[in-house]
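Omission of a single protein chain aside, the complex is shown with its protein chains in their original locations.
We just call them A, B and C in the order they show up, numbering each chain from 1.
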Amino acid sequence: MSVFTWAMVILILAYGLIRTVSYAVWNWKNNNRAGSVFIMLVCIVMIALPAYILFFRT
Amino acid sequence: MSFIIRQLKKYLFFEEPEKRERFILRPGARPADEEGSGSFEKAKEKKKAESEKAPEPGDEVKSDIDANLTHMKDVYSIPVNSDIVLREFDITYGCRTVRAFIIFFDGMTNTEVINNYILKPLMVDSVMPLKDTAENLEGYVMRQLMPHCQVNISRGYKKAVEAVNFGGCALFVDGLSVCFTADVKGWDHRGVEKPNNEIIIKGPQEAFNEVLRTNCAQIRKRLKDEDLIVEDILVGRVSRTPCSILYIKDVANEALVQEIRRRLEGISVDYMLDAGELEQLIEDSTVYPSPQVISTERPDYTAELLVSGRVAIIVDGSPNVLVVPITAFDLMHSPEDNYIRFPYVNLLRYIRYIAGFLALLLPGLYVAITNYHHEMIPTDLLLAIEASREKVPFPSLVEILLMEISFELIREAGLRVPGPIGPTLGIIGALILGQAAVAANIVSPVLIIIVALTGIGSFAIPNYSLAYSVRIMRFGFIFLGALAGFLGITVGLFMIGSWSTALKSFGVPFMSPFGPKTSGRYKNVIFRAPEWKMEERPDYLNPKKKRKQAEYSMKWKHGKRKGEQD
Amino acid sequence: MQMDKRIRFGRWEAIMLITNLICTKVFLYFNRMTAEDTGNAGWMMAAFTSAMALLFYFLVMSLYGKFEGMDILDIAEAGGGKVLRTITGFVLGGALFVLAAITMRKFSEDIKTISLPTSPLSYVMGFFMAGVIIAGLLGVESIVRHNAIVTPIATAGYIVILLGIMPNIDVTNLLPILGTGLKDILMKGFYRTSVFAELLVLFMLPPFLENPGDARKVGYVAITASSFFFVTGSLVYTLVFPYPTSMEPFLPVFNMARLIGLGRFFQRIESLFVFIWVMSALVYLSTVFYFGVYTVSKAAGLKYARPMMIPFAIILFSAAFLPVDLLSVIKIESEIINTWGWAVTFAFIGLVMIAAGAGKRAGRGTKGR
Partner (left out) sequence: MKRTVVYLRIGCCLLLLIMSLALSGCYDQREIDEMAYPLAVGLDVGRANILRMTLQLAAPLSIGGGGGGESGGGGGGAGGKPVSVITVDTPSIYSGLNMVNNVISKEINMSHAKVIVISRKLAEKGISKYIQAMMRGREFRPDMFIVVTDDPPDVYLREVSSVLESNPAKYYELLLGKDYSSYYPEARIADFHHAIERLDIEPTAVLSGINPKESVEEIDMMGKTGEHYLDEGRYEAGNVPAVSELKNVAMGTAVFRGGKMVGTLNGIESVCFQMVTGRYNHSYWTIPDITGSGNVIVMNVVQRKRPKTTVEMKDGKPYITVRLDLEGDYTSIQSTLEHEKYPEAIENKTIEVIRENVTTFLRRTAEEFDSDICGLGRFMKGKFLTWDEWEKFDWPSHYRNSEFNVEVKFKIRRTGLIIRLMMPELSAAPRVASGSVKGGWLCRYSHGPW
């Protein structure tokens, strides 16, 4: 993959991550603890899955 | 810098979307906030209250004429302002003489009228003995001394200034804390002419002009109906441009009228000069390429749309009238569709849709097919294209962009060149440039055909703004076609389709009546049913009256003849 | 949930939505699958499967009566409280997600095979993803209306293929009449009820319907319409491709379209059908994806589903890459999704409804109110 593609991947992932985490924070503030935790889990999967595909799969 | 950070924050971090009431036109809906009484009654009361409202403190007309004089001089920067006329004179009232002055703009008013019907009675006739020596000067001036049909009394300066600004004349009389405004508009304007841009062959040949009331009258003389309401709203904080909302009281959905009223009242700009500006200020999505408002210069078409339950907005000073709400398919209709017979209309509509398709997709499809789907081209044509492209140095994407851009160039330049040179330039541009480009092996001949077809297609689209949007989207499809062939074009279509289906024009889904489905899809959308079959108004407009024809509109075909009965 | 509360759509839109969801697989693999299962009696299997689906749907719907106008999550909550609601939501959302990921992978592989052979898969999938994200962000209204527009067009295109292929049919291809045997038709036909797995979107629809009572009717009409596509699809396919070779084509309908040749000019038009396929695929993907995210977010008690679109889209994109090659995708598709899909769509939802009914009778219903 070219540098540009890498940059795109990282950019998209970072954007998704920041936005989603901020949504989780918003939920936490609005007394939806369970929902917030769920969103954090989604965030972890969101980072882990591409990472697995890109780096760890043979 | 802080702005950038704020914007960045908006994009990066989630914030709760603000609660906005989205307007959705529902069947038989009354505005949500006014249960019980209709919005029309409400508007009536509001207007009444407004006209009787006392002026704001500080704005009242003083009873001292000198104070008024200084105020008006102040407002109009007299004597710097040169076209304002302030004429002082005396009124003889009974046995006393009262000072007075009138103020008006030269050039905007009809001086004949001022001389004969305002100044003359006040200065000359007032001397005559009175039949009725009422003490009430105000009533005397109003009722006897101003033989002019449109005189209003206002108690505040603001209204007087507004009137003077809009071609009126204000009369201040000493001792009266009111001023009289007379409508003596008399500026030069264009008469009612033939439509310039929406040309049809059969049907009325009158167009709107720039005068608000003439335009209203043009519609009113077609719809002889006392239920046709013309509601005035001033838009623009400074310009106070008069706009009229036109609708038929017992047809148009009240919620719709209310929404338009709300949007017009909710505009906060200084100057609003033309319908084109207003269109951009009230439409639902500004980014979406195609227009969500019909802007027409034909009174007959406006009347037709009003009858179907839509609402028109006339802006003073603009020869175009906005009609809302519309759907995507209305943009492909031409005013002429109502005047020619049903088989021809269907042929024309069919051709128009083909034209739209060509204008939108043809270059994109050409790029897609020649770059990705070679197997689709018949072998003979394929070899011909290959032969013609053999000496062309550019990839077909560059080739087509080159031609498209030069086509747009010719179009735009042809518009700018004065009068008779325009068409000549077009022909020169098209023929010479195309011919020479082919001869010089810059483009292939097949491509000239493609671009020409596309151009013709875009001119066959009846709505001028839609043609623009198609031209913009065409470039997108060219790129998508070059990116991934049919896949790219389909994804592009899907995105535009998603956007269109999400869009609403004044509460009416833009893609109705197909998505969402409503009735009457085969009556006047893509095809047109015969005139006698147009029994119902469009369902998606949710009008108050569904039917606009009797079930048997051609009564003569059914009942018996008179002679037979007798 | 957010402003969706005000969003309503009619019966026609719902029918088109469900029909497109179920029938997209006709374009993909359904015909080949029936040929693999029952030889040249695929059309019988399709008919049997549709009948079974109708029966199952009838059974599930007979439990639904008490909960008219509620979606399955609310039903679960009424019966089994928050826990059941969350479990149901995650099971359904997960199922929809698997469907979306596999179909996405499959469609991208198809497009790669038929028109973009040297492009990397991610490039092709990027286009699908772009459409899905935009439709997801624009919301359910746009998706549903788009369905109502695209499905009739896709149907018309499909019928054009069927008519265009008419000169190539050979009636004797239907013989021997029972294909690989009655047992196959019945047994495999039962498992293949899973092709109606997308019906579970229907159980999320009732709150959106203008008339909540329509949900039942929507299901029946959609199943019947789909069975028409399934039966005609596999019938015509069998008539054109004789049995042993009918198992070969990777894309049955595409291969059929390739054979269309009416005169010297009207041939080689299969690329045109890429339009129809990609269009209905995009609509399918965006619908399944949207409802997957919607279900999961609703189950997790989130107020807005829209901010979850981008993270879930990224997950979907990566999940579609999880199968290593095309063969494993096909394997997952035929051995898991199309064999056990019925368990989620009919059995699981039936169980939830039974539980909810029992819970309601036990008195929870009044408390919930």
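Convention: a residue touches a chain if its C-beta (ideal position, glycine included) is under 8 Å from a C-beta of that chain, and two chains touch if they have at least 3 such contacts.
Values in this document were obtained by computation on a predicted structure and should not be read as measured data.
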Of C:43, C:57 or C:127, the residue in touch with the unshown chain: C:127
Touching residue (missing chain; options C:87, C:178, C:322 or C:351): C:178
Residue numbers in chain B that touch the chain omitted from display: 10-11, 17-18, 20, 284-288, 370-372, 374-375, 377, 379-380, 382-392, 395-396, 438-441, 444-445, 479-480, 482-485, 495
Those residues of chain C which, in the complete complex, touch the missing chain: 39-40, 113-120, 123, 126-127, 130, 133-134, 137-138, 170, 172, 175-182, 241-245, 248, 255, 258-259, 261, 264, 267-268
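Quick note on the criterion: only the chains that are shown with their structure count from here on.
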Whole-Å gap separating chain A and chain C, where each centre is the average of the chain's CA atoms: 28
Residues of chain C whose C-beta touches two or more other chains: 304, 307
Shared-contact residues (touching 2 or more other chains) in chain A: 15, 19-20, 23
Interface residues, chain C side, partner chain A - complex: 300-304, 307-308, 310-312, 314-315, 317-319, 321-322
Touching residues on chain B, where the partner in the complex is chain A: 12-16
Partner chain C, residues of chain B touching it in the complex: 14, 16-17, 20, 22, 24, 369, 372-373, 375-376, 378, 484-491, 493-495, 497-499, 501-502, 509, 511, 514-517
